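In what follows, a structure is listed as structure tokens, so that the remarks can point back to it.
Of the protein chains in this complex, one is absent; all others appear in place.
Lettered A and B in written order, each chain numbered from 1.
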Amino acid sequence: MRIKDTNNRKSSQGKVMVIVLSDGPYISQYADIGYNMAQKALDLGYGVKIFLYMDGVHIPQKDQNPRTLPNISQSFEELIEKGCEIKACIRCAAARGYLDESQFLEGVEITSVYDLAEWMDENSKVVMLGS
Amino acid sequence: MHIGFILTKSPSEQGFRTFIDFSKLYINNDRISIYLVGNGVYCARKSYSDPDLETLFKSSNVHVSGSDLKARGIEEEMIKEEMIVFSEYDDMIINVMENFNQVVSF
Partner (left out) sequence: MSSSLVIIDKAPYGHENALSGIYIAIASLDRGMDSDVLLMGDGVYAAQKNQLADETLVYPSVSELIYPIFPHGTLFVHLDSLTQRGMKYEDLVEIAELIDGKTLYELSKSKKHIIKI
């Protein structure tokens, strides 16, 4: 069982960075930019929540094997281990053939866009990344 | 008010004009910071000229991702004056979380 770094779930004074990713891996730089922002925010002690929307739901798919590019799913696995919460939109996931979490990295939840709405509270800042 | 923009689009990409039309609302009204990241660094090139962008940049603190510049073969001598090149995301994250009243990404 992977042990998550739950200390990093405690954000700096309760502040949370919410990152919405709408591009899939490799098609653009957005997944990388999102990863870099999330990693740095976690290192600085902020809470980080990532919502995968539209093609962003492809990011945590298991068994990626990019030959010449860094493996995005492995990067996001590191984020989960550091305490990042990652959720994928059920409408977008189902449309793209992900009927449950079995094809995703452990720790990624399939949920609804209502969760994103709940994340958009007074303590969060939202960054939307996509084409 | 201090607003932060994260621009990830080059000038000819879809969404760039929306960035210009939206961000110019804040000129002369508020403090503006702009982070050029990903393809957004192409806006930093000296050789690229857009009157709306120049007006916006003159009214803003503009930060440019060094790693994205280097990746694209853009050397620091090739970018506009008074831009701050950054190598790590620390300041951007802290600005977003602590100093910007609003953050909008394009």
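Note that a contact is a pair of C-beta atoms (placed from the backbone, for glycine too) under 8 Å apart; a residue touches a chain by one contact, two chains touch by 3 or more.
All values reported here derive from a predicted model rather than from experimental measurement.
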Absent-chain contact - pick from A:M54, A:I86 or A:I110: A:M54
Residue of B:T18, B:S49 or B:N99 touching the missing chain in the full complex: B:T18
Residues belonging to chain B that touch the chain removed from view: 1, 14-15, 17-18, 21-22, 25-26, 29-30, 102-106
Residues from chain A at the interface with the omitted partner, ascending: 20, 22, 53-54, 91-92, 112-114, 116-118, 120-122, 124-126, 128, 130
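Rule of thumb we're sticking to: only the chains that are shown with their structure count from here on.
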Separation of mean Cα positions, chain B and chain A [Å, integer]: 24
For the chain A and chain B complex, residues of the former touching the latter: 12, 15, 17, 29-30, 33, 36-37, 40-41, 44, 46, 125-129, 131
For the chain B and chain A complex, residues of the former touching the latter: 6, 8, 14-15, 37-39, 88-90, 92-94, 96-98, 100, 103, 105
